[in-house]
Structures are given as C-alpha cells and as structure tokens.
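The complex appears here minus one protein chain, its other protein chains still in place.
Up next is chain A:
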Amino acid sequence: MVPKKDVLLEVKDLRIEGYSDEQWIEIVHGVDLTLHKGEVLGLIGESGAGKSTIGLAAMGFARDGCRISGGSIEFDGMELTTTPEGDLRALRGSRIAYVAQSAAASFNPAHRIIDQHTEAPIQYRIQKRVEAQEDAMELYHRLRLPNPDEIGFRYPHQVSGGQLQRAMTAMAMACRPDLIIFDEPTTALDVTTQIEVLAAIRDIVDQFNTAAIYITHDLAVVAQMADTIKVLLKGEEVEEAPTEQMLDAPSEDYTKSLWAVRSFKRPQKERPTEAGSIPIVSVKNVDAAYGKIKVLDDVSFDIYPGMTVAVVGESGSGKSTTARCITGLLPPTKGEIQFNGESLPPRYQDRTKDQLRQAQMIYQMADTALNPKIKISEIIGRPAQFYRGVRGAELKNRVDELLDLIELDPAKFYNRYPPELSGGQKQRVGIARALAADPSFIICDEVTSALDQLVAEGILKLLDKLQEDFNLAYMFITHDLATVRSIADEVVVMQRGKVVEQGAKDEMFTPPHHPYTDLLLSSVPEMDPNWLTTLLEERGTDSIGEAANV
C-alpha cells in the first residue's frame, strides 16, 4: 500500500454532463482514479469513452457545453470542484499542464513558439523573460529538438509536426508541473515521428519525476508509456491494472476484444498468371507537381482486377497525390494512367462518363465527405442516377439494395441525414456511394484511420466481402501497417514522391527490406512494454532523429 501522502490526484465518483438537444446528459458516470507522484496512468478507450473529458476534469476544466456534475477531484489536498475559477487558473500551466493532440493546431499561429513557451513562467513570476527563454532552450536540448537554441524563435508553421509536438511537451514542462495530461499526443503523427516523440516524453517525465495521465486509443503506445492502465467504455471504468498484468491477463471481455482486434487477416491473393491478363489500373512513370514543387517522381505500379494494393508511406510521401493523378484531379506532368490497357485522358474533364464511373473514391473523413444537409438515400442514389440512369421505383430499390450491402437497415436509414449517424455508419455510406456507380476500381484514402479499432475492423471486413462479391480492385492508401497486414495483396512503399519498394505483401513483411521499409516496419509500436526501450537501444538513442530522416 502506497502511503497516502504520495497521492497527487484522487478522483472519486466523477460525473460529467454534456449539453445536447437542450438537456444535460451524463457522459461520465462515476469514475474513480488515483495517481501517485511520479506515476504515469494510461487512460484507454474508444472515442466517446470520455478519456479527454476526464483528463481535462483533472485540471478542474470542462469544455464549453460540459460541466462537472458530481464527485470530487482532489489535487494535492485541494478540492478542485469547489475551488473558485481564479484559483483553478493559477493551478493550470503551473502545477498541472496539458499537451494536446495536434500541436500544429494548439500552437497559436500568430506568436513565436518560445513566446508561447515563456508565457506561463512569466505570468506566474517564476522566471524573467530571458531566464525563461534560456530554460526553454535547455528543455529543447533535452527533448533533442534540432537547433535547440534557434528553433523557439520560429513560428509554428515553420516547424514540422513531430518537432512541434516535442516543443509542446517542453512548454508543458516550463513551470515544472507536478502533473501533465497528455491527450493523444502522437495520434496525428507518422509512426517514424511518433517514436521520437514517445521517447522524448518518456525521458522528460522520468527526469523530472512528473506524474502524467496519458490518454490514447492505441494500446501498443500506452504499453510503452504507462505504469498503470485504466480501460474506459462509454464514460465508465472497465478495469484497471498495472501495465504488465493488463497486457498479459486482461480480465474483462471488452478489454480482451480490444486486445484481439488486430486478428482479422485474409489470405494473400496472387496476380493472375494466364497470358493476356492486363492490370485494371496501371500507373506508368508518372511525375506530378503542385506549381513548381515536384511531388511525384517516376511513380509506376499496376493493380490487377479483384486485388488490393496498399500504398504506404509517411505524410507527404505522395500517396494521395498519386490518387489525385489516377482520378484526373491533378494531371500528371509526365507519364500516363492506363485503365484496362487503354490510356486515360489526364484531366477528368476530358474523360468519358463511363471512364469516370469505373474508378470511385472513398475518403478519410466521412464527416466532411458527406454533405450534412442531404438525405442518405439521395447521397447514395445520385451516382446511381447519374452514371446508370436509374430512376423512380427502380432507384429506390437500388438504394435499398446498396444499404443492404453495407449492412445498414434501409427502413431505418433511407430518410436520415449524415449528422445522425456514427463515424462507422458514415463511412459505410461513403462506401455505398462509391458502389452505386458500379465501379471496378475503388481508391480507399485512409478510410479507417479516423475510426476506432473495432469499427475499423468492421469496415475492413465489409470492404473485403464487397471485393469478393463484385471482383473489385482496391488501391488502399494508408500509413497504418496493421491494416496493410490484414487486407493487402500487394504493397507499394512510397517516400518523398518515389516508389522505394513494391511487391507481394508476404514478401514485403519478410526481411530483407529496403532500409526505409525497414524503418517503417520497425517503428510500428508493439504490445510488448519493453518494445520502445529495446528499439531505442538497437538504433542507438542519438540516432532517432537521423533515422527518421533517412
């Protein structure tokens, strides 16, 4: 039993309400939480589990439209639920700090990074400006940021995402708080960048013996960071246990299902071998540019009917640009796109309706890809009407049929609007919209990355089933190698606009790899709590920065 005096934060029966449809609805239903000095607690769960809300409540903060409605939050002997707002404010930034999910959005674009860093220490009169700046540079050093003496004097848009995330961690450390809330700090980053940030966070939390609440939906990540893991579901605790025990022997069914979610895997299909079989889509020596900046350099690959080709790479590697070239949104500056052996006009405006119909897209953000003011039946019905000329009763039957295909009950969903649907349901509607055109080829642009793991798995299974039923070819753009492992037949690895390696999936996952593929593969977090430590030792701690720049 840890002595009571070491307890830093004690939350009891925390209840939080959210305001929607003109009434207060409870969204966190009595959660308990105890955190000792220097301890790292992982909060894990799907979206809507209340992780962020609970994390913010630990700072005595509720977002607009939320309120803490019951329970107690005791921070170092102080009851936060009854503390006046002014005293709470004095706590924030000085004794409890926050690191947000997207550093790019959470740094103010109008001020230099170091001025945002020194704001709290100057305000709390802990340091004068010059001292605070020197301290900031010292922290940038410790977090292994490049050019630590100079980087703070840049504006946020002049610094990369991974560096900003480390700068934000440095900012949270500015007043040497007792507790830091990390709210999905690496979710928006590429796997290779994620490692640097994880290592930096873990080091600095160790060095200053800071307690932390680490919020994430990624089990493998939390396994590297936390001493204890708490699993949440819909605002309630499922279970809590020390990390090792939680990973080895989860006791609740829900936790087990989370652990098992990556089990979906279908056998790899081979390219047709008979003579005369041609790829449905063939990208041939394509170059493309945005203005004067060249973004694709001699990209070539083939996609055969009924097969899934995964295109992987970090952000900025040219994955989505390749998709834009194939669909004709961005005409290539060199090379061509072939469809069933025939050359396609580079601009979509010059393609025939039938050429357009054959290739459809499903987007990453179903939220923004569906017009919120248009009924589901119309969203799905329009392409059927436009490409196939289906009308009247026949159109209604077609929409019903499509809704059946995506496993949404037509009677329930026909007349509903996108905002009434969950994230997974919206993505299903996106799939139905693509199917409505009767395509033979679909580009799936990061279709599961905005979804929770269980929901994402459902979408992958659905895509797989549809592929079987309609002999669809998929180009699957993703940065998530677990997804690649589960559904791809072939893999194309891209880096800075070039294809660095391509081949059948099983080959790609077996060494030897191209060094960049190797870097990508080894950077995917594993469930083993010692994975990060081992990996850093293998790579040599000082080379992390360089490794990502290979």
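Just so it is clear, a residue touches a chain if its C-beta (ideal position, glycine included) is under 8 Å from a C-beta of that chain, and two chains touch if they have at least 3 such contacts; residues count from 1.
Going forward, contacts and distances are computed from a predicted model.
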Problem set entry | Name per UniProt, for the chain absent here [options: "Neutral metalloproteinase", "Glutathione transport system permease protein GsiC", "Transketolase" or "non-specific serine/threonine protein kinase"] | "Glutathione transport system permease protein GsiC"
For this session: Identify the residue among A:I25, A:A110 or A:V130 that touches the chain left out of the display.
Result: A:A110
Exercise. Thinking of the whole complex, not just what is shown, which of A:R67, A:R92 or A:R266 touches the missing chain?
Worked result: A:R92
For this session: Extract the touching residues of chain A with respect to the undisplayed chain.
Result: 56, 59, 61, 63-64, 89-94, 97-98, 100-102, 105-111, 119-120, 123-124, 154-155, 157-158, 171
